[in-house]
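These notes concern the structure reproduced below.
Here the complex is missing one protein chain, while the rest keep their positions.
Per-chain numbering from 1; labels A and B assigned in written order.
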Amino acid sequence: MQRLLPHPLLTIILAIIWLLLSNSIALGQAALGLLLGWAIPFFALQFWPDKLKVHKPLTLLKFSYILLHDIVEANFIVALRILGKPEKLRPAFIVVPIDLNSDFGMSILANTSCLTPGSLSALLAPDRKSILMHAMDVEDVDAFIHTVKTRYEKPLKEIFEE
Amino acid sequence: MNIVLEVLLSVLIVTGALFTFIGSLGLARLRDFYTRLHGPTKGTTLGVGCLLIASSIFFSSQGDGLSLHEVLITLFLFITAPISAHLLAKSALHLKVESLVPLPDEAIARKNSQHKPYQTLD
Partner (left out) sequence: MIEVAIHIAFVLVSAALALNAWRLLKGPSAPDRILALDTLYINTIALLVLFGIHIQNGVYFEAALLIALMGFVGTVAMCKYLLRGDIIE
């Protein structure tokens, strides 16, 4: 099983992407998509050294909802800041300590922080214990770190590690 | 095409274009590289996302069946925008591009992360 179908989740995602790309749901296209989804993971296997396990699918759904909500909110906040006076902005570099261990969790956290209110991941510390973020306009550094840790890091830790 | 759909499409198109414009305005208007990075990564991504969703709804309503391949570009942009922003910030820090606030020194950042829970670097 493991050798015949190395990565079932990737197979399904690739098949869906193929169907979207060909923009039809004909049976032939579905079969071709599944074939590609079965063949490609053999070549991509070395990029996925450790197995990805989702522990709590419900938390993942809730996290996705929070993320979508925050992305839209962040866009309005950033738009208002751009239209306001540039002199009034208080940008800052902030070191956010992280407790995540898995590579995948860390990259998701870095990407999330980039799409949410006024922050941007810039650098991962060499010891993998903290991420350097740049915030566009921050009043209270402690509150910012608290938001990142409770709102994004905690659910990610629950989903990908345990 | 009915009137509700037409209003929805018009609103999506104008909002999308407005966000795209505001993102680029941020790129032209803000005062240092690191704050400029925020405009295009957030505003432009959502703006183009809105336009692509409008396109998806428009071609689906044309009667040739569902048109969902625009979702691919939207997803792709949402995945790649943070990555290119991260790489740009990293290369700017590497080149020591000047900023309004003092640049964090890599060594200091590492030291602080070991001894204190967090530290502002200014």
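Keep this in mind: a contact is a pair of C-beta atoms (placed from the backbone, for glycine too) under 8 Å apart; a residue touches a chain by one contact, two chains touch by 3 or more.
All values reported here derive from a predicted model rather than from experimental measurement.
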| item | value |
| --- | --- |
| For the chain not depicted, the shown chains it touches | B |
| Positions on chain B contacted by the hidden chain, ascending | 6-7, 9-11, 13-14, 16-18, 20-21, 23-25, 27-28, 33, 36-37, 40, 44-45, 47-48, 51-52, 54-55, 58-59, 62, 67, 69-70, 72-73, 76-77, 80, 83-84, 87-88, 90-92, 94-95, 97 |
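Just so it is clear, only the chains that are shown with their structure count from here on.
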| item | value |
| --- | --- |
| Distance from the mean Cα position of chain B to that of chain A, given in whole angstrom | 14 |
| Chain A partner contacts - residues on chain B that touch it in the complex | 19, 22-23, 25-26, 29-32, 34-35, 37-39, 41-43, 45-46, 65, 67-69, 71-72, 78-79, 81-83, 85-86, 89-90, 93, 99-101, 103-104, 106, 109-110, 112-114, 117-122 |
| For the chain A and chain B complex, residues of the former touching the latter | 17, 20-21, 23-24, 71-72, 74-75, 78-79, 82-83, 86-87, 89, 91-97, 110-112, 114-115, 118, 120-123, 125-127, 129-130, 132, 134, 136, 141-142, 145 |
